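I have a structure I would like to understand better, so I am pasting it below and will then ask my questions one at a time.
Missing here is one protein chain; the remaining ones are kept as they sit in the complex.
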Amino acid sequence: MTDKNTSYSAAGEVGSVRMRRTRLQRTWVELKKAPPTAIIGLVVIVFYIVLALFAPLIAPYGEAEVLPNPYAPWSSDHWLGTDQIGRDLLSRLIYGARNTIGIAFLTTLLAFLIGGALGLVAAINRSWLDQLLSRGVDVLMAIPSLIFALMLLSIVGPSAGSLIIIIAVLDSTRVFRVTRAVAINVAVMEYVEAAVLRGEGLGWIMRREILPNIMPPLVAEFGLRFCFVFLTIAALSFLGVGIQPPTADWGTMVRETANLIQFAKFDLRAGVTPLLPAGAIALLTVAVNFVVDWFLHKTSGIRDEQ
Amino acid sequence: MSNSGGDRLLEMRNIRIEGFADEKWNPIIRGVDLSLDRGEVLGLIGESGAGKSTLGKASMGYTQPGCRISGGTIVFDGIDLRELSSSRLQRIWGSRIAYVAQSAAASFNPAHKLIDQTVAAAVREGISSDSTARDDARKLYASLQLPEPGSIGERYPHQVSGGQLQRVMTAMALSPRPDLIIFDEPTTALDVTTQVEVLGAIRDIVENFNTAAIYITHDLAVVAQMADRIKVLRYGNEVEEADTREMLAEPKMDYTKSLWAVRTLRKEAKSSAKNVLDIENVDASYGGSAKVLHDVSIRLPLGRTVAIVGESGSGKSTAARVVTGLLPASNGRVLFNGDQLPPDIKNRSKEQLRRIQMIYQMADTAMNPRQTVGEIIGRPLEFYHGLKGKEKEAKVFELLESIELNEEFYDRLPGELSGGQKQRICISRALAAEPDVIICDEVTSALDQIVQEGILQLLMRQQRERGISYLFITHDIATVEAISDEIVVMLNGRVVEQGIKDEVLSPPHPEYTEKLLKSVPEMDPCWLDRVFQEKSIAV
Partner (left out) sequence: MAVVSTIIKRLLLGLLTLFVVSLIIFGSIQFLPGDFAEAVLGQAATTETVAAFRKELGLDQPSYIRYFDWIGSVMTGDFGTSFSGRAASGVDRSRSVAELIAPRLANTLFLAGMTAVVAVPLALILGITAALWRNSYYDRIVNASTLTTISFPEFFVAYILVLLLGTLWAVFPSLADVQQGMSFGERVYKTALPSLTLTLVIVAHLMRMTRAAIINLLASPYIEMAQLKGESPMRVILFHALPNAWAPIATVTAFNLAYLVVGVVVVEVVFVYPGIGQLMVDAVSSRDIPVVQACALIFAATYILLNLIADVIGIATNPRLLHPK
């Protein structure tokens, strides 16, 4: 076969060829290009993780260790003072990282296991099961989740376990919707049809064709859901029906130290004390949001740059 | 048709346009000159990414958000458009330069009546009073051969068809009687039989009002009908410009010649006694709703190519779905080498699946963006033939070789390939199964013309070497002529006729085939005139 136009060759066509690198190298290149907000976010997240993992080593006092002087002001012994029954606030703040973030992380993970699995099944099955799950989720989402959580907690009573399960189930409705939506978008792709035509089994199609392509949006969603869960649990603890004392937890700490705020005129440091755990919550959610923003920007642009 | 009176209307000099992407400004147009006289029609042609649409819009002094004109001058009737304030520029757009977009359905505001949108610019600019503008609009509708011209304007965009909307948009552009109209691929989204009507309407009206126009398209045959002069663009540069007849007769540049080449590709039709595939009296419907296939019978001779042609909604893709088993037929049967295939894909054996492969129109969506070329081609080798490790790799290299690519591509992801390379990978994935039949669903229609030829050559070579039979679905008659042995014409879910290529393409034809063939634009600049002459004689 002779080509009429010799100047043309298939291999010579211009594609957007990039240098091939290992995953680690690529991550490093991406990181170097990341905007400052994302870098700050990543640094903050790493800092929180270190605090949470090494809390007993870092904290000067025990989590629930009651010391003789309640409401102690900021000093070299107690950098952030003590609370109403004499527990060191800095230590509780550090332990709080472990408890608050840990519980929120577990809850989000559980929500993703439930919602993600059902969402995938619904997206592939698309029959009565999909209908049933989708309508059920519609109804559950018609009740504001904080209100629903309050109601269920009043029935089963507040404890870390019931908190995790209730919030995870309520939040899995949103995970279900997102997973189902992105999985359906992928499932209608022709490469999935090509796999079906080849005779591939459901397991292969799920694992090799669909999952790799829905991971980026799901990872971003995990960040956003984590923020939401984290804020919901903080709000419930603040309301006194979430994580229960003596477990150190930021939402509870805000509630317990809130009345210090009125002494701000006499001692600004006392007035700022209740804002510290609240600020700790805010800082983490801001950091996660910054990172998710950057991640979304990256992954949405990666597919078709034309 | 030639109207060049030497009166210069538009003069663009050394235009440079950039678009912002990947954190930097990238050139789209790299220094192009363009001039246009009053009443003259200039055709801008080029493949995707050539920058023809960007250049067309720039002639109005407009760039899309994210783009900027970084150099050059645009002088329209003595006015430097780049120096104008935005409000003065808006007045020019409203009164003297108009734009007709590719997708009329998306370009009309869904919230307003057609006639309100038609007359808005003329009334706003005080060119005519509201009532005269409306009367004029109804006359324009009539001269564009829209049905019920008196009342069609009272409808909303979603209430009329795509071809009608495109004509209403032409009326909208003409309403202020502009000096210049930019037509940006106005018929690309239409079926051929609709396209011919719209082309005729546009050309008559542009001639009657002596309006200058820039006609942007990727279709050579269309531009041959519409333009006095043709300018060819590639990668933001001008390739060449010449009078239409001159350009068609003797293009100077290699690139332009290669654009013409696909039109000359033509395979000798052969027949074959034995059929590899028989579709017999098939009915099919989606989810129990109205039938989309009615008593469809198609035969595919061994080692030959059968092209199924038809417009959108004719059922040609549905027929392919029945063959693959994705859509089980409600009636009738599909025979493979004389044995009946189970209607539902779930009941077919691996061997039955292997022997019928499919290639899609959009290579982009037909390959998993997260798998490398090696994985994509390797999977059928492993799945059907049990090849593993080195053996599989060697076979993939061999297949890459046979589609004129090389080992370097093994580790690439689909996102790193050009459009033509992607389609080649899809072909080799089908070849890897070593099938008897490949269903090709519009495999070249998303590709640039120059790439199309290469793909068609590749498919024909594979047929010669491996004796594969193709069921080739397309709406493009030029492709059909190039590749097929037999042709099936479909309309509204029914087969109009099937026969050897030369018989189907030469008269006498059934009525619909006649209409379809007549509607396919030819490179001859007189083609459109001839079509309408014949029509008026027939009427």
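To keep things simple, chains are lettered A and B as they appear, and every chain counts its residues starting from 1.
Here, a contact is a pair of C-beta atoms (placed from the backbone, for glycine too) under 8 Å apart; a residue touches a chain by one contact, two chains touch by 3 or more.
From a predicted model like this one, the values you see are computed outputs, not experimental measurements.
Note on the chain not shown: across the whole complex it touches A, B.
Touching the missing chain, out of A:V66, A:I114, A:L211 or A:L275, is residue A:L275. Checked against the hidden chain, the listed residues B:G43, B:G72 or B:G94 yield one contact partner: B:G94. Where subunit B meets the omitted chain, the residues involved are 57, 60, 62, 64, 87, 89-95, 98-99, 101, 103, 106-112, 120-121, 124-125, 155-156, 158-159, 172. Along subunit A, the points of touch with the absent chain fall at residues 138-140, 142-148, 150-157, 227, 231, 234-235, 238-241, 251, 254, 258, 261-262, 264-265, 268, 271-272, 274-275, 278-279, 281-282, 285-286, 288-290, 293.
Keep this in mind: only the chains that are shown with their structure count from here on.
Within the complex formed with subunit A, the residues of subunit B that make contact are 21-22, 49, 254, 257-258, 261, 324, 326, 345, 348, 350, 353-354, 357-358, 360, 362, 364-371, 379-380, 383-384, 403-406, 408-409, 411-412, 415-418, 420-421, 424, 429, 433, 450-451, 454, 457, 461. Remark: subunit A residues 1, 3-5, 7-11, 13-18, 20, 189-191, 193-194, 196-200, 208-209, 212-213, 302-306 touch subunit B in the complex.
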